[in-house]
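All protein chains but one are shown in place.
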């Protein structure tokens, strides 16, 4: 598996970097580990610490912005995961499961394409080990009116 | 626990059979295993490779069709699980958790009856070991406008 340094280099080559740690909106923490499994709390899309994009995909929010939001969540999840691993993403063994939630307008049954932007990030970093089982659901409402929320589970050393 | 052959015989006696492998709609894979746990990706209801039924339970879709769709998903999940176990469903130890999502019209708070059709399939195959924890949620939208989506976790040898 790639080292932490090589993963950060890969991100950098994509023009991406890990954000500041997220601040939970509510009485929860960002991760829990039991054995080799780490469960990450659901995170909403944010830019500069504020929910972005907000509103309904297909009504107020374009596919491009919704996908950008999903990628930003992917980076937030990676940041949380790295903190959970004492700063060493090299200890990731495989991505297990991703759950994506999108506030999607009626008829926007293509919303899994939004969640793909997060999945593609994990695959770009880890290749085959970055692939994962996934469930994507179109929902009525997300915290702070965010367009996208994603949580994930990883197997780690 | 029943052998793979006896499970297939049981399905056959119910007039059911395992479908062709599903094709993920999006950048994900159908399952991941870590230790004794297998997580299956959410699958939507399909017939002959196309989403069926589609639309909202209680508006466009009858209870019978929605339940039929949920049973078809159960068979797809079994197919995926069998592939994950090198063709041997006899290695299933217990069904752990099922998550069911239904696009349900307002007031259709009986939609867990739809998900029952999948749960009943697992119980018919494994009896007590086929029973499972479950969460059923009524949602705004599912991939490709499907009426039902279900994912599941299994404990296996």
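So that you can tell them apart, the chains are marked A and B in the order they are listed, and the count of residues begins at 1 in each.
In this text, a residue touches a chain if its C-beta (ideal position, glycine included) is under 8 Å from a C-beta of that chain, and two chains touch if they have at least 3 such contacts.
Quick caveat: nothing in here was measured; it's all calculated off a predicted structure.
Chemist: Of the residues listed, B:1, B:97 or B:144, which one is in contact with the missing chain?
Modeler: Among B:1, B:97 or B:144, only B:97 touches the chain that is not shown.
Chemist: Among A:11, A:40, A:85 or A:155, which one touches the chain that has been omitted from the display?
Modeler: Going through A:11, A:40, A:85 or A:155 one by one, A:40 is the residue touching the chain not shown.
Chemist: Please identify, in ascending order, the residues of subunit B that touch the omitted chain?
Modeler: So the residues of subunit B touching the missing chain come out as 35-37, 93-98, 102-113, 115-116, 119-120, 123, 131-140, 153, 155.
Chemist: If you put the missing chain back, which residues of subunit A would it touch?
Modeler: Residues 24-32, 34-35, 39-42, 99, 101, 137, 139-146, 149, 151 of subunit A touch the chain absent from view.
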